[in-house]
Every structure is written in structure tokens, then in C-alpha cells.
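Of the protein chains in this complex, one is absent; all others appear in place.
Note that the chains take the letters A and B in the order they are written out, and that residue 1 is the start of every chain.
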Amino acid sequence: MTTLEVRGLGKNYRLHGLRGGTLRAVDDVSFTLEPGRTVALVGQSGSGKSTIAKLLLQLERPTSGEILLDGKPIERRGAGLARYRRTVQMVFQDPFASLNPFHSIEHHLERPVRLHHKEMRNAEVHARVLQLLERVRLTPAENVAARRPHELSGGQRQRVAIARALAPEPGILIADEPVSMLDVSIRLGVLNLLATLQREEDLGVLYITHDLATARHFADDILVMYQGRIVERGPADEVILNPQHEYTKTLAAAAPNPERRISELRG
Amino acid sequence: MALTTQAAEPAAPAGNQVKRARRRRLGLPPMTAKLAAGLAIGGVILIFGLVGPFFVQDPSRVDDIGLTGPSGAHLLGTTQTGQDVLAQLAYATRGSLTIGAIVGALTLLLSAFFGVVGAYAGGWVDEAFSLFTNIMLVIPGLPLVIVISSYVPDKSLWLVALVLSITGWAGSARVLRGYTLSLRNRDYVLAARVAGEKRWRTLAVEILPNLVPLLASQVVFAVIFAILGEAGLSYLGLGATGSFTWGTMLYYAQNGLALRLGAWWWFVPPGLLLALFGAALSLVNFSIDEIINPKLRNQTRAARRGWRMSRQQLDKAREATL
Partner (left out) sequence: MSQPPVRPVVSAPVLTIEDFSVDYLVEPVVHAVKNVSLTLRRGEVLGLAGESGCGKSTLAYGIVRLLKPPAVISSGHAVFHSREGVDIDWNLLDAAELRAVRWDKVSMVFQGAMNSLNPVISVRDQLEDIFLTHRPQMDRRARRERCGELLERVGVDRARLNAYPHELSGGMRQRVMIAMAMALEPQVMIMDEPTTALDVVVQREILREITRLRDELGFAVIFITHDLPLLLEISDRIAVMRTGEVVELGDAVELYTNPKHPYTKQLLASFPSLTGERGSFVRGGMDERLLELDAIRVADPTPGSGS
């Protein structure tokens, strides 16, 4: 049961080369992640959405603004950082790159479990690993745990990544384009799984994507990002069906829309 | 965001493929003719160097029979001073292999430290290590060795090995640095950080295992460089003239006018072993390259032989795709 709040977040990058200058990747972004609610961050490439993920995971430091965990500013070192890492987790976009080809699935899940439960013994850790695999419907768990990443399909690897993210029992989950690199017919299954796990664990989820359609079905609220700023926010249906900002209107009009097309062709 | 299309992996493989899969799981290169040949030749020479000296005569014992060809008493003949060539060869093999081993180990330590650790640490550490590596790379090796030679006339094997290591590690370090930089930003390394892994553990557990094939290749390369380099140095008289190595044998053979006198038994064996060992190590290195660069795996003649295409079909396909 954790709340993550972002206030006035900004991140500037210095551009190298002759022209120099600054790139404002993120500019004055504010939003809140609450338990049990999904927020979708929608934007095209270059909008800054991936930078926000990196800032929330403390892989980068913001230039301005603050991040508050349960009302208190987050800690960036020592035990505070370890606590933060336990609470905020991420599912990466590329299922082929987020697992180390050298190690078994067991290793991938074991490490976070051990890190956050130093007192557990080997047998307990192993049992926990199997339990995690069963939660993401990767059964028979013993069989899967012994495998290496290249022996699993993209969708299966992504489920391992989800299991890994759940291992430390987090309160907040950041999903960065979790299904965009998966085969089409698997995508809904993985999103459905994420939604179920969110309900079971009462997680606050940030769903980062460029796909408006899945954002609408998966999220409660949508934030539309353009060039580092949030240009529109609101409940999912509102933003999609009744967009106010020019950019949102452009996005909604540009996305392939079979219903609209069919009525155009017939009407 | 392109969909990654997996290559068509043949389903339910037969016995051969299961064995190959097991080898690949252990991280070993697939056994090919190339690898087998390299390991066999290298292995034989290695055994000769390790065990040979126990079974031969004293290589330094001088005799007044002078330069003689192969005979019953001296299987590879004698040198100008009546020393047994076979015995010298055995000790020389051991000497050269020792230099190879020492240089291999030292290069590994130095290049791994300045290359991998520097690149992983990032920031000013990376800049400093990189600068140091580049300076070492630029310092010319041969003049350095000549300068050292003039100060220390009686060099031991260890000193020569040390000098070769100092002049040889920088190239390796650069290669390792480049590769580590690319590994550092892989998602699985970031995932380890997000999970709360300590940085040194991430280096040891996530990055290092993926570096092993490259490290192995660099070490083998360093050994080749050391042995051939030492041979060259010794031939010029700048090596460990007091010890037995392939290079020093060639040096003495040259000084004793072996070529002009036609005493092939003196210079051919060390030269031959030198060439063979270098070739054997290179073959092993090519096999390691196939792990590092999977694209090479499918392009080799061995892979092509695995295709069930007739000559005609191959020609037709090749014609169409130029």
C-alpha cells in the first residue's frame, strides 16, 4: 500500500557537439500513483516517457522537482535507497534484453528474493521462486526455473520479468511498454495478467506506452505527453473519446480505427 | 519499435543437436574440425614442453663432436658446440610456453583491470583509465625493449615476460573497454540495479560471465603475441639469451651459421614448433570467435555442409542473390 507522488519533475540533458544547448527531456511533470489504480503515460518516441521511468527508478537524477514516497522525499543512498528499491519495481520493454542470457531463470528470480529477505534459507528461497513462477502462470515451475532465457518465447520471458519485479513485494510497478515487442496474440494475455496481479497485490501501476488503444483499456487515468510536458490528463475514456488538447486530438485521429473506417467506407 | 523476429529454430532436434545444445549451455565452443585440430596440436606441444625435459639429456653439456646431423645418440643432431638439439628443443619448448603463460596471465590482469573495471565504473575513473591505456598503447614496444636491454644485459625469462606484458596489455584493454561499455547499458544490468544489487556484484555476476569468451580470445591472442614476440626479440639478440626458448635456439643457430652450413636439424625444429603452436592457438581462437559472433557460426563451410542443398540449388540461389 504505497503512494508515489511526482511534483514538478524536470530533467535536462546537455547536448554535445558544436551547437550545444540543453534538451529538456522532462519539463514540469506532476502526477500521483495510488494503490489499485493504473495510470497510463502515453506519448510517441522522444516525448520523455522513458526518461520519467528512469527518474522514478533512480537510474537518473532529476534536475528539478521532487519525488515523494508516501509523502516523504525519497532517499538516494544507503538503507533508504534499498527500501526504495524494494518498493518501486520495473518491467522493461525488451524481453530479449532484460534477461541475462548466461543465467538460468532460477538465478534471475533468486537474486531479488535473497536481496530483500536476507534471513531466508536456500530451501525457502527456492520455494518462493517456484511460487512466483506459478503466479505468472509459468508452469511446470521446476522445469521453467531450470531453463535459460533463450529457451523461452518472448511472452514467457516477459512473464519472468514480471515475476522478477514482484519478487521483492513492491507497492509500485512501472511497466515500460511491456507488450510492444511481443507477438500480437499474446499481448492481451500479458496485460490481463498484469491487471490481475495488480488487483491481488494492490499495486499502483504506471503503464508507459505509445498505443492509445491498450492504454484506454488497461488504465484508469491517461496522461498524454508531448515534448517532455503533460498536455492532457483525465479518466481514460474521457481523454480518448473527448480529447481537449490539439495533440491528443491528432493522436486519436492518427491511430488506426477500424470502426471509424468502416463507417466511412459505408456511409 | 520493430518486432524482433526470432530465427527459425528447427523443432525436435535429433541426437546430434541435443549434444550440441548441452555444449552450448556450458558455454563451450562447438566441437569442429578446426577446434579439434587446434587443441590436438597445441596439446601435443604442451605435453612435450611439460614432460620432455625429464626424458632428455642435459641440453647444456658441451661435447667436442661439433656439428653433427641426426644419429642414434642424438635424435636431432647436435649444435656447433656439440649440445644435443632434441634436449634443447624440449627445454626451449618449456621456456617459450612459460613466457606465454606469464604474459597471458599478466595481460589478463592488467587489461581486465584497466578495461573492464574502468568502463564499468564510469565517470572520471573511466576517463583516467582510458587515458592511461591510450598512452601505453602509443609507447613503442621495440625501442622500449632495446632501452631496457642496454641497461640489463643478462635478462631472465621473467624480465622478458614482464616487458612483453607491459607493452602488450593496452590493445586488449581497449577492446574489453568497448565491449563492457556496451554491456553496461543492457537492460538486464539495469534490471539488476533496479532490484537493488550492489555494483561490484553486478559486475561479477551479470557482466563478467558474458565477457568470458572475449577474455578467453584476448588471452589466447596475448599468448601468441608473447611467444612470437619473444622469438623475434631473441632472434635479434634482445631476449633472454641465457635461457632456452625457441627464439634463443634460432638466435644461436643463426650465430652458428646453421643456415649456411645446411644444419637444418638445428633451426627447423624450433621454427616448426613455433609456427605450429601459433597456428594451433589461432585455430582455437577462431572457434572462440564463433561464440562471440554468432553470425560467423552459420557462414562457415562446416555449417554449409549441414544444409541439404544440391549443387544445382545452391548455384541457383547464389545467382539470384548475387
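Some points to look at:
FYI, a contact is a pair of C-beta atoms (placed from the backbone, for glycine too) under 8 Å apart; a residue touches a chain by one contact, two chains touch by 3 or more.
In this text, all values refer to a predicted model and were calculated from it rather than measured experimentally.
Contact with the chain not shown here comes from a single listed residue; of A:R216, A:R229 or A:H245, that residue is A:R216.
When the omitted chain is restored, the residue from A:T22, A:S64 or A:T196 that touches it is A:T196.
Contact between chain A and the absent chain runs through residues 44-45, 137-140, 143-144, 147, 151-156, 183-193, 195-196, 210, 212-214, 216-218, 237, 240-241, 250-262, 264-266. As for the chain not pictured, it touches chain B at residues 1-6, 8-14, 17-18, 21, 304, 306-309, 313-314, 317-322.
As a working rule, only the chains that are shown with their structure count from here on.
Between the CA-based centres of chain A and chain B the separation comes to 46 Å, rounded to the whole angstrom.
Against chain B, in their complex, chain A makes its touches with residues 57, 59, 81-82, 85-86, 89-90, 92-94, 96-103, 111-112, 115-116, 148, 154, 161, 164, 167-168, 177, 180-181, 183, 210.
Interface residues of chain B, counted against chain A in their complex, comprise 1, 3-4, 6, 25, 27, 186-188, 190-197, 205-206, 209-210.
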